[in-house]
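Sharing a structure with you now.
Of the protein chains in this complex, one is absent; all others appear in place.
Note that the chains take the letters A, B and C in the order they are written out, and that residue 1 is the start of every chain.
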Amino acid sequence: MNTISENYVPGHAAAAPQAGAVKLTMVLSGAVFALMMVFGLLMRAAQGQWIDLDAALFYQLLTAHGAGMVGTAALSGAAIMWYFCGRHLVLSGGIFWAFLGLFLLGVVLILGAIFIGGYGGAWTFLFPLPALSGGAWEAGAAAAFMLGYTAIGVGFLLYYLELGRRIHARYGSLVRALGWNLILGREDNDPPPPAIVAAAAVTIFNSIGIILGAAVLVASLVHLLVPGFEVDALLAKNLIYFFGHVFINASIYMAVTAVYEILPEYTGKPWKSNRLFAIAWNAVLIFVMAVYWHHLLQDVVMPPWMLVVGQLVSYFSGIPLIAVTAFSTFLYVRGSRMTWDLASSLLVLSVAGWSVGSIPASIDGMISVNKVMHNTMWVPGHFHTYLLLGEVVMAFGFMAWLVRGKTISQMDGLDRAAFVTYLAGAAGFVTVFLFSGAASIPRRWAVHYEEWLAHDRIGTLFGGLVVLGTLVFVLRFAARLGRREG
Amino acid sequence: MAARFLPSVLAAVAGGGILWLATDGARAFTSEAARRLDVLQSPRKVPEVLLEDMASRPVPLLPQAGEVVLVEFIYTVCGDICQIAAADFAEIRDRLQGQGVQVRLLSVSFDPERDTPEQMAIYGDAHEADGIMWTIARPEQKDLSGLLKLFDVTVIPDEWEGFQHNAAIHVISSDGRFSAVYDTDAVEAVVAYLGEAQP
Amino acid sequence: MKMTVLALLAAAEAIALRQAAEASPVQHVLVQMPLLVLAGVLISWDMRGRRRVWAVPLLLTALTAFLFWMLPRSVDWALTPAGETAKYLSLPLLLGVPLRLSWPWLAPVLRGFLKANVLSMLGVLGFLYTHAPLRICNSYLVSAQQDLGFAFLQLAVVLACIWAVPVLFGHPRWLPSGSAGCSKCGA
Partner (left out) sequence: MQPVVLIISLILMAALSAVFVAAARASRGPAPGPGASAKRSGLIWVMTILGVIVSVASLREWPHALAGTGDALEVNVSGGQWWWDIDTTEIPAGKPVNFNVTTEDVTHGMGIYDSSLTLLTQVQAIPGYTTQITYTFEEPGRYQILCMEFCGVAHHDMVNEFEVIAAER
């Protein structure tokens, strides 16, 4: 039963059930990433006063960009992890199609809520903003938005139930799949490979996130339907950020399976689970759920110990990332004589972007720094670093790997140009955000003061490069898919 | 093929239908909401009942020629929530006084045993109820349960020898029917309703 | 036979709780009502839902009954004579029995989905009942309503643990029915 994992042939998608569904998902993800980046570019250009956007439309784009990017990051991550878990487990294709269908239903509802209903309450739907729009949108639009989230949540729940069930069936328990035998030094003749360790951890924490997220979503829906049913704003905020934080982190932790499974094909050294790896992932499992308090550091009515935990965990969750995943990447790459094609370059870049992005994140997680950085451009600055240069790059790397032919052993000129354009654009784009944060520019403002325009305009230029690079990646992926199958 | 799914479809349709009916078309999830909806759709005939006011005079519950009666159910030793409701009731009185609307406000005690005329007078003084436009009154014990049933008011004893009840402003329109229910603090809505009822 | 006796016991216990149910919503919603469902489950314990076709309609029936009795106005109604009769009949017959008959036929993912939904919905109820500024049931005190909210949350935590532990840690070794583990899984 585990022959698949032991004997897969490098260079071939040897055991890739549902490869078609995964490829379709990646095409959709790539297209939505590109569209959402265009939305982002429009917002930056509007802040720089190069184009004129009505404030209401700006905040609708903001909402679409936030919800769309979080959703698509998770979608692409889920497709990647499904693909690689398929090498070790027998997974039901029907569940993946149901997951994809519910996701698309959610997208339709969300886009309708935003661009037909005018909903612009940000992807965080902080209670009671969806119900108090000041006339900008009706309760129905907010409800449609939340129903869209609910559909996506149900899809993900099915996904994790199937995954959890198969892991349980294959390994007997989730803690074994989390590598507890390795940690405790027990004999295990069939240790879980890295992709399964990651899948087990993500399944646990994201299921908890979705269950709690569903609770706050439904409570908010009830409030929209029957305004007398109020919920406590601070409790709702806690649940929303727990769910939101866990969900966006899950997308990276799912996508990183591409690194674990693909890089060995290039380096010739299999990426194996060992004791340290298992300890790191178990730490991640706890940290991801305990760190969300760093979003609430300025909510001073929170119990102080929670804020302290938020600060500490923000820092210490950098250790498994940098000392284990990033450090291992160095070791695998060093002296490997690996081929640097588009896929391998992007995957190594993604680990770099993710690790580098954790630095401004941890620093903002300090309460005293947070006092002057919270909700400034510093925040999008740090998360764009580990998303734009991390998760999204993992997805693009996976896409490039899916369609690399045997003939593509090196990057061709266009690939190289796209890679450089994207890297330069993204690095510049996030650096401008960090400078803007240090200049106290608040985030999520449709209209900027004169003093801030230089930031916005430089950011827009870099953003343009990112869109350009992305379009080349996505269009070439689609074209190469077509060539193969056509 | 169709036969395979038929029972499921039927069960889904029947289940959805039952829940639709049970919530009056997804409009009322609590019994309070159900009561308000029902009263709006089919106003209830109010019987002729005489109450006893603060000065031990008989007071009719039913509206007299062309007037509207607003009824709140109370008990006079009630704590904070009822006092706020009484203040809101007083505000409605103030707002309507200048408008020449024919309206009478009644605070009806559901604890006639303890709420003697003297007791009611203390409550009336505290909120400046003049006994003309706004009166505190109690029903006879024999009428009480009928009234509570008619208005769908549920009174339950609390931990401190008082009561909790679904407090609200009940409107008896000039045709003698109980025809609307408002929250005790819905001052604007009540004033607007009366403005429409008697232009 | 044993199950029938247990079912009757559960029903008897539920009826014995009549007074308590009127006084406290926790007793009513989280003790009496589940006992009535349990009575239905137990009475049909040895029945076999023979055909798979009936699993989904039976589940839908059970869900309808469940959602109906989750409505706050149904809880108020259950204290009137008509509502009380409906409660005693429908909870065992339209919720307990169909649930027992359909459950073995449901796909594992669907079962997991239903369990996850129960947890979320208990969370929603806990959320609303502990914080809503309005009275949700006219027949109960506000303080009792809050108690009910916290009881929903506690129940959610307990159920989450009961359902998660076997998945996380595998079948407990100290239980006799445990299989030999994964010795056969190797290549």
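In this text, contacts are C-beta pairs under 8 Å (C-beta built on N, C-alpha and C of every residue); 3 or more make two chains touch, one makes a residue touch a chain.
This is a predicted model, so every value here is computed, not measured.
Within the full complex, the chain left out of the display is in contact with A.
Checked against the hidden chain, the listed residues A:33, A:59 or A:260 yield one contact partner: A:59.
The residue from A:31, A:136 or A:306 that touches the chain not shown here is A:136. Looking at A:181, A:273 or A:355, the residue that reaches the missing chain in the full complex is A:355. From the options A:89, A:200, A:434 or A:466, the residue with contact to the unseen chain in the full assembly is A:434. For the chain missing from the display, the contacting residue among A:322, A:461 or A:475 is A:322, taking the whole complex into account. By the touch definition given at the top, subunit A reaches the unshown chain through residues 55-56, 59, 62, 120-122, 124, 126-129, 132-134, 136, 232-234, 237, 276, 296, 298-301, 304, 307-308, 311-312, 315-316, 318-319, 322-324, 326-327, 329-331, 333-338, 340, 348, 351-352, 355-356, 359-360, 363, 366-369, 371-376, 385, 431, 434-435, 437-440, 442, 444-447, 449, 451.
Throughout what follows, only the chains that are shown with their structure count from here on.
The interface with the greater number of C-beta contacts, when B-C is set against A-C, is A-C.
Centroid distances built from C-alpha atoms place B farthest away from subunit A.
Distance between subunit A and subunit B, defined via averaged C-alpha coordinates, is recorded as 54 Å. We define each chain's centre as the mean of its Cα atoms; on that basis subunit A and subunit C are separated by 36 Å. Shared interface positions of subunit C, defined as residues touching 2 or more other chains, are 134.
Counting partner chains per residue, subunit B has residues 29, 33 touching two or more of them. For subunit C in complex with subunit B, the residues that touch the partner chain are 53-54, 56-58, 60-61, 63-64, 67-68, 71-74, 76-77, 134-143. Listed in rising order, the residues of subunit A touching subunit C in the complex are 1-3, 6, 92, 95, 154, 157-158, 161-162, 164-165, 168, 170-176, 189-190, 204, 207, 210-212, 214-216, 218-219, 222, 228-232, 235. Of all residues in subunit B, those touching subunit C in their complex are 4, 7-8, 10-12, 14-15, 18-19, 22-23, 28-34, 154, 156, 158-159, 164-166.
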